[in-house]
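Reviewing the structure listed below.
With one protein chain held back, the other chains of the complex are shown just where they sit.
For clarity, chains are labelled A and B in written order, and residue numbers in each chain start from 1.
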Amino acid sequence: MSVNYEVLSNRAAPTSETKLKTEKVNLFYGTFQALRNISLDVPKQAITAIIGPSGCGKSSFLRLFNRMNDLIIGARVAGAVEIDDIDIYDKDVDVVELRKRVGMVFQKPNPFPMSVFENVVFGPRRHGKTNRHELAGIVEQSLRQAALWDEVKDKLGQSALALSGGQQQRLCIARVLAVEPEVILMDEPCSALDPIATLRIEDLMRNLSDDYTIVIVTHNMQQAARVSDMAAFLMMEEDRAGTLVEYGPTSQLFTNPKDKRTEDYITGRFG
Amino acid sequence: MAVTAIGKRGLTQRTAFSLLVLATAIVTIPVLFIIVYIIVNGAGAISWEFLIQPPSQAGKAGGIFPAIVGTLYLMLGALIFSLPVGVLAGIYLTEYARDNWLTRLINMAILNLAGVPSIVYGLFGLGLFVMAMHFGMSLLAASLTLACQALAMTITTSREAIIAVPREYREGSLAIGATKWQTIRHVVLPQALPGIITGAILAMSRAAGETAPILVVGAAFILPGLPGSPFDQFMALPYHLYTAAAHVPGMPKVTVWGIALVLLAVVLSFNSLAIFIRIRVRQRRFGL
Partner (left out) sequence: MLQRGASPATADSGLSMSLRRRWRLREKTIESWIFLNGLLAVVVLLGVLILLMREGLPVFLYTSPLKFLFGTRWYPVSEPPTFGMLTFFAATLWVTLISTAIAVPVGVGCAAYLAEVAPSKLRETVKPVVELLAGIPSVVMGLIGLLLLSPLVQSIFNLNTGLSGLTAAIMLSMMSLPIIVSVSEDALRAVSNEFREASYALGATKWETVRHVCIPGALSGIAAAIMLGVGRAIGETMTVLMVAGGALAVPLSPTEPMMPMTAAIASGIGNAVRGGLQYQALFAIGLILFLMTLSVNLIADRVLERQKRKFAR
């Protein structure tokens, strides 16, 4: 067996406490089924990676957790998705409150065309914080957490669009941190970045995972192996619906996969 | 033989293209001629007095100050009544509307509103605002009439400006727990603002030049002073120009061209402002 990944997660296996949970989730876009019967427990304060071939539904799966799929006309969810044992698709759930607790970072850095400062305080402001002093504190804290403070502390008033791609992505992370979420979802956060910027974000993720539950979608096998504690491998069935093939601790999934298809995929024998 | 065939086809092409150039010249040259002609012939009438004095002797002497002010009021009135609803309708169509029969109906209505003749808007304003709502032949009735006419334009320009805001911004905002309205208010609208302003300016410029509707809802040819309230009668440049040109015997030609020049200056300067903003926005978008 030629699987040979450098698994850096030398920490103890994640606590058994579950933060997010899906049970027999099915997702439909109109009549097309994008996800079928996915059951998976995401541990608290750890990094869970979702890997799989393009189009298998990774992004769709990730967007279940902050109900971003609600924005798509015709999208329909069956089954249960829970955060702290609360069903987030329950009709009493406030989507806005949910998204405050479950932040998201996108593939392409999408800072707003405003100043760095305004980007970070955007969330807190929307949630009612107006005290300039408090906001300044939030900006510094969030930018420090996102390992961006030293680079931008002198240009908080400048346009966020003038930052480099890697800085923009860390700004987007800071923007999420500023609303004090519990979970951060990341959809291929490094795919638009160069290797050095990628490594910085990976470091950042490792640091954040002490406090936050992180779920990351990635195409980069090395990245999944390097940063994640848990890994899930999704694949399409014949009708192109995505299913969960294997899920387990990263070290195990990458060095000793149980399923032949997982092994084929991570060794590159499979598209 | 092949060569002569090409030669003949080349000749056809040259003839055809010359005709196309001719067509383009027929479109463009008269415009430039008209503008230059009006400037040259109207410039003689333009003086400080002409711009800031009320008319006297049935408009043959004095100035056109009340007409200028009346037109500015009308532009403002049309803007106030059409822009907010236009923007909100644009928001509805881009952010809330589903793809259903109602949306199709709305879009069809917008399209057709744009094609309703201005005189018909005049009748509408006369029947609704002047008569049914008892606003009389007033600045208010005329503003509302022009606003109805401007509606199609403010809706379409707002809609285009809002659609052009990239989806990523909306997602970024929603993903950190901003509500839909907060996202629209703080992310989408600021981004769409230049486009919306462009549309607003164009709508104002259009309102400045409209004659038929205000002719129907009752502009006055000569008034001694400015309207003191929205319920007063008013003068307006295009109506003043029409009456001066068509109904006042012995009107000095230079005065007529002078009024035309002032009207054209108002309309075209607003138009160019809109074009200027549009170009600036485009540059900024691609520049960064």
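By definition in this document, contacts are C-beta pairs under 8 Å (C-beta built on N, C-alpha and C of every residue); 3 or more make two chains touch, one makes a residue touch a chain.
What you see is a predicted model, and the numbers here were worked out from it, not measured in a lab.
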Legend entry - Contact partner of the left-out chain, one of B:Ile80, B:Leu111, B:Ile163 or B:Leu193: B:Leu111
Legend entry - Of B:Ile64, B:Ala78 or B:Ala152, the residue in touch with the unshown chain: B:Ala152
Legend entry - Interface with the undisplayed chain - residues on chain B: 9-10, 12-13, 16-17, 19-24, 26-28, 30-32, 34-35, 37-38, 84-85, 88-89, 91-93, 95-97, 105-106, 108-124, 126-128, 131, 148, 151-152, 155, 179-181, 205, 208-212, 215-216, 238-239, 241-242, 245-246, 253, 256, 260, 263-264, 267-268, 271, 275
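Here is the rule we go by: only the chains that are shown with their structure count from here on.
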Legend entry - List of chain B residues in touch with chain A within their complex: 98-99, 166, 168-169, 171-179, 182, 186-187, 191, 288
Inset, instruction - Over in the complex, which chain A residues touch chain B? Could you list them? - result: 66, 68, 71, 73, 96-101, 103-104, 106, 108, 110-113, 122-123, 125-127, 159, 161-162, 172, 175-176, 178-179, 181
